[in-house]
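The other protein chains are all here in position, but one chain of the complex has been omitted.
Chain lettering (A, B and C) follows the sequence in which the chains are written, and residue indices restart at 1 in each chain.
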Amino acid sequence: MKPNSRPFSKVLVANRGEIAVRVIRGCRELGIVPVAVYSEADRDALHVRQAFEAYCVGPAPSSESYLQIDRILEVAKQCGAEAIHPGYGFLAENATFARAVLDAGLTWIGPPPEAMEVMGDKVTARTAMTEAGLPVVPGTTEPIDDDDEAARIADEIGFPVMVKASAGGGGKGMRRVNSADELASALRGARSEAGNAFGDSRIYIEKCIDNPRHVEVQVFSDAHGNHVHLLERDCSVQRRHQKLVEESPCPVLDQATRDRMTQVAVQAARAIDYRGAGTVEFLLAPDGECYFLEMNTRLQVEHPVTELVTGIDLVHAQLEVAAGRPMPFSQEDIQCSGHAIEVRICAEDPADNFRPCPGQVASYRPPGGPWVRVDGALYPGYEVPVYYDPLLAKLIVWGRDRAAAIDRMKRALREFTLTGIRSNIPFFVQVMRHEPFVTGNYDTGYVERYLGSELRLGEGHHVEVAILAAAIAEHLAERKALETVPGPAKSTSSWAMAGRLKRLGRS
Amino acid sequence: MKPNSRPFSKVLVANRGEIAVRVIRGCRELGIVPVAVYSEADRDALHVRQAFEAYCVGPAPSSESYLQIDRILEVAKQCGAEAIHPGYGFLAENATFARAVLDAGLTWIGPPPEAMEVMGDKVTARTAMTEAGLPVVPGTTEPIDDDDEAARIADEIGFPVMVKASAGGGGKGMRRVNSADELASALRGARSEAGNAFGDSRIYIEKCIDNPRHVEVQVFSDAHGNHVHLLERDCSVQRRHQKLVEESPCPVLDQATRDRMTQVAVQAARAIDYRGAGTVEFLLAPDGECYFLEMNTRLQVEHPVTELVTGIDLVHAQLEVAAGRPMPFSQEDIQCSGHAIEVRICAEDPADNFRPCPGQVASYRPPGGPWVRVDGALYPGYEVPVYYDPLLAKLIVWGRDRAAAIDRMKRALREFTLTGIRSNIPFFVQVMRHEPFVTGNYDTGYVERYLGSELRLGEGHHVEVAILAAAIAEHLAERKALETVPGPAKSTSSWAMAGRLKRLGRS
Amino acid sequence: MAYEVQLGGLSVRAEVREQENGCFEVVVDDHATVVDARFPEPGVMHLVRDGEAFEVDVRAIEDGHEVTLYGTRYSVQVLDERKKALRGFGGGAGGRGGSESIKTSMPGKVVALLVESGQQVSAGQGVVVVEAMKMENELRATRDGVVGTVAVAEGDAVEGGALLLEIAPLDEA
Partner (left out) sequence: MAYEVQLGGLSVRAEVREQENGCFEVVVDDHATVVDARFPEPGVMHLVRDGEAFEVDVRAIEDGHEVTLYGTRYSVQVLDERKKALRGFGGGAGGRGGSESIKTSMPGKVVALLVESGQQVSAGQGVVVVEAMKMENELRATRDGVVGTVAVAEGDAVEGGALLLEIAPLDEA
């Protein structure tokens, strides 16, 4: 019963939002002092509230705070952190940062910078993986600067093509182009987004595989040459290349393809002498072929689904192997038990083209009960800032099988209280009862295919309830407006009314 | 991937609080319409908010609402419920109610009334279990009415003795008596409490086993003669026979004793032709002997720890077997994976002898993240009524091993935001870092042994932080008092101050 | 109070009366319903009607309330006599024939102006790019026309609903 010695005494978490909270939780559980950094807009953010130390690193824009390598390293040295965990996004896949961390004599909780560089540039990654024997999607083997050249190459590959950021990830700087006349706008948009997101506006072009599924394999490696996989995740429910729903295992993968895919993923990790948590992404074509898409050299947003089906804590494991220890499990220990599904809850309005909806959270009560997990950065009264990604929380459920997991997700979604801002929770309620999703019969075009029709939010069977609720709400609002200056002669019932109204969020 | 047909279409949940919420969640997950009943004090309770139908069954006192058999049956018939789930407490172990449910042509989600009667009366239970070959604690074989007779018997057994309610459970109507002069007061207290809690004031006397552990075995049976166990739980961390912390597996049980105990528990279930979820409780003496204590013929408060180590949803299973189906698992399917710990979060002040602290919840934010489960009935603004049990929520964590589970529990407890009322959360923080608990070296006397000393809440290393926080809070409170009528000429900063203050809960 | 309530194509008359016991009697087109409505958390309404229970999110919007339940969102217009009268004077939604406004529906930052005042544009053409929460959104011309007022400059922070630029019909230019 003796507790393990902690891998580090103090770790700086160079991130914000739910992933910073996730890593801080992992640190606290291992007895590590977690250090938060924050921008001026994030003083009241949950990751700051949960850290043991917290330092402001600059103004709200991430380029002036969370992307300030020098400032973050200065804080790390000043507070005596031994290691830096980058989360995902921001500097997580920035090899320059990783090197700077190492040069400062600190431990980088991530893969070797060389591995990051190979995979960080999507073009060199394609080349390296081809050499390692992985199947890749046809496309350019180097970045394209010139619009005319891009047009020529796209024509050669044949439309539709994908324009992708060389430094990309998470769908940023990515555009599908159906025909030549859309190309110029797509190139402009992709370059600008990529420049803003990664500080690198280079793009490349790839054949567009129609109706593929996005299936990825979680790999894990240590510094002792051990490489394992932790099964696959299906992340095909996407909108504009932003994943919305992820699950493990993939509902349609046959065991032979799974074996091939997981084996190839481990092969990729071994080829680049990988270390820590990584993800090898594949496109699974309708004909059963799979193509290497890219490797994400970091912890993924969707890592919890893997944690729930394997029982392995990936953040703990990252911290252990970063400290030079052998990974605390072997391939035989990794068994898939049951089924897990995650949805990404964002400050977006699904009824209005998923437009971002920052603002103040009025009420927040996450679902609870059996096999429901919420990884989030929310609390009642939290002001969602406009400066960052709209991801607020992830809701993850586990069930004995996929049907049980879907039923549990439905229950949990309806139990989720989040008002004051609009979120995409209603959209997920629709998805969980939508036949193509329930039967597992979906691909990466799923959301766009059904968004305007079967996944519309505007129609339902409770018109009468909506009318009653709206009429009562209006009645109370007008009652309140009439009672402008409540004096001592007022009856208590009007006070009660005012109280009710206030709680209704009308004032 | 075809969904299972639901065992019932509509189920009435004859309870309140966290267990009603738990059962409603289970119903919703299986596609069953959950019907809540509530007292006038519970209109805004979470179980009402989460049900699909809700009916008021009477005034606040439970004797006039949750214990009103006729009224509850009337609601069940009126709304077309097919079955009734009693939760725990209230009518859960009332055989008269179970029979009335059956007589009304409804399904009782619980064991046969005969089995409830045998086990419900602790005296007949002792007799039956002796006959079935289980080891029992020495004591009276029938209830005692007369104080003089009680004194004689207690003398015969030898002090210390336990006075227990014949109809008892959950520590209600239970008293330890160290010497003859304490007996009269104990008898009076136990009878009165038993009468109030169970409508049955009969008591009996048992030998007091000193320094035992309380270890119990979860059993499960169906109507087809299948009886299995789902391993054990250690619930020795108690105060006045109220369990506070439960874990599975028991940290000190050797495999031989575990095998014997689980086998005997299944034997008990089989002997009384049991059905559904039940718990056979044992006292584990320091010498390794175990004694049958009682059988609880219902779902226990602490069932989640068993769910987390076995992956089996006990509420789903209850619903399935109540519908006459065979249990959806066999003994071989039940494997213990990792370790789970639960703490019972109550509206009690651990610094003031655990006195009940009802009131309004100011802020509530449950912990989240990996392998943390909260089963509760709380929300921000919820008014905890004075009429019922102080249990507000259960915090349950899972870890790969016991040390990991304790570390996770520490993390989760510190993350738990609950203000406005006092709770016993600070007490659990103390327990989780207290050496006797951490090493598993505790028994049922643990809490009373250390409460006044090592588990005291009053001493810590953050005196300076406390002084700073209190001084700033006072400063803001006084600033607010000075700004009695903010006029238009006031600066915005005083408004900001007032806002801060309000959020601080001072007005 | 009595209201005209509109939802989708539906329009009904609803009157709300408070009862002694704190419940509401709502008369919808002469059909009376008693609703026990509570507000357990900000923005949340819990209703019990004849035993059926519903928990809904309620959010004030222009001229009414947005009600969300079970994955469906209902935009309900609730107009009293005064509001109806105002509406009558104000006319319908959107000025026909006049200039059209390009507005951003979300707060964010103008990262690129793709057109300038006086420039001729065709419907669907990208005119301005706004970044909000790290995503760039290209707003497009809603009609053929000529760019009129340009109310923002590149780099400006803008509120939700802010006017970015106007596009006048060709014949008015």
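One rule holds for everything that comes next: a contact is a pair of C-beta atoms (placed from the backbone, for glycine too) under 8 Å apart; a residue touches a chain by one contact, two chains touch by 3 or more.
Source: prediction; values computed, not measured.
The chain not displayed here makes contact, within the full complex, with A, B.
For the chain left out of this panel, the touching residue among B:Pro59, B:Pro356 or B:Gly440 is B:Pro356. Residue B:Asp389 is the one among B:Glu117, B:Asp389, B:Asp407 or B:Asp443 that touches the chain missing from this view. Think of the hidden chain as still there; on chain B it touches residues 62, 172, 185, 189, 192-193, 196-197, 347, 351-352, 355-358, 362-363, 365, 380, 386-390, 413-414, 417, 419-420, 422, 425-430, 433, 457-475, 477-478, 500, 502-506. Mapped onto chain A, the footprint of the missing chain covers residues 36, 43-44, 48-55, 78-79, 379-382.
FYI, only the chains that are shown with their structure count from here on.
Between the CA-based centres of chain A and chain C the separation comes to 30 Å, rounded to the whole angstrom. The centroid of the Cα atoms in chain A and the matching centroid in chain B are 37 Å apart.
Shared interface positions of chain C, i.e. residues touching 2 or more other chains, are given as 40-41.
Residue positions of chain B touching 2 or more other chains, listed in rising order: 50, 379-381.
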